[in-house]
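Left out: one protein chain. Kept in place: all the others.
So, subunit A:
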Amino acid sequence: MNKSEENSQSNFLVKALNAIDRAILKIEEFILSASVIIIALMVCSNVISRELFGPSIVFHAEIAKFAIIISTFMGISYAARKGRHISMSAVYDTVPWFLRKAMAIIIPLGTSLALFALAYVSYNYVNGIYETGKTTTVLEVPLYLMYMFVPLGFLMGGIQYLRNLYVNIVNKEVYIGTDALDYNDIKPEDRDADEQMQV
């Protein structure tokens, strides 16, 4: 195989991975926004139902809980990608560049390991629920379907932090997320208030 063929193959692989990454990003955004909309619709329709017709919608709480679980745990990796998980960065901000770079490699590594550990123990828990065959009270949906987003979210978060680690290894700049350059490396005039908004 000659060099140009190798290049085109690696080029194709990079393009394919980027396409997958963009697709995952869009899916995550869709899941996050849809879950918030679903919770809103459930709670709002319950208020209307109660005020106009008397009885509440019995299943609304179950669907709302389901949606909040999805948005919380599926949001872990999206927040990691955007560098938006809240941390106490006072020490990090004061250390010299090379130490910040080292921390930007060590922290995602430790974080991803922790998330994989959480994914493992919560998977075992979900597996236990699956074996019992329990269902939800009102909708009678298998309970494990509600719980499975917990290990899935942790797994996705762990993978995302590994990507954050990779980005920091291959780039000179310090990244706090694959889509987020470290705050200290952005010139004040380039800072976007919206992008910096944290909870």
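Heads up, the rule we're going with is that contacts are C-beta pairs under 8 Å (C-beta built on N, C-alpha and C of every residue); 3 or more make two chains touch, one makes a residue touch a chain; residues count from 1.
As a working rule, contacts and distances are computed from a predicted model.
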Per UniProt, the name of the complex member that is left out, chosen from "C4-dicarboxylate transporter, DctM subunit", "Glucose-1-phosphate adenylyltransferase", "Co-chaperone protein HscB homolog" or "3-isopropylmalate dehydratase large subunit": "C4-dicarboxylate transporter, DctM subunit"
Residue among A:Ala19, A:Val58, A:Ala117 or A:Ile169 touching the omitted chain: A:Ala117
Hidden partner interface residues of subunit A, rising order: 29, 32-33, 35-37, 39-40, 43-44, 46-47, 51, 61, 64-65, 68-69, 71-76, 78-79, 82, 84-93, 103, 107, 110-111, 114-115, 117-118, 121-122, 124-126, 128, 146-147, 150-151, 183, 188-189, 191, 193-194, 196-199
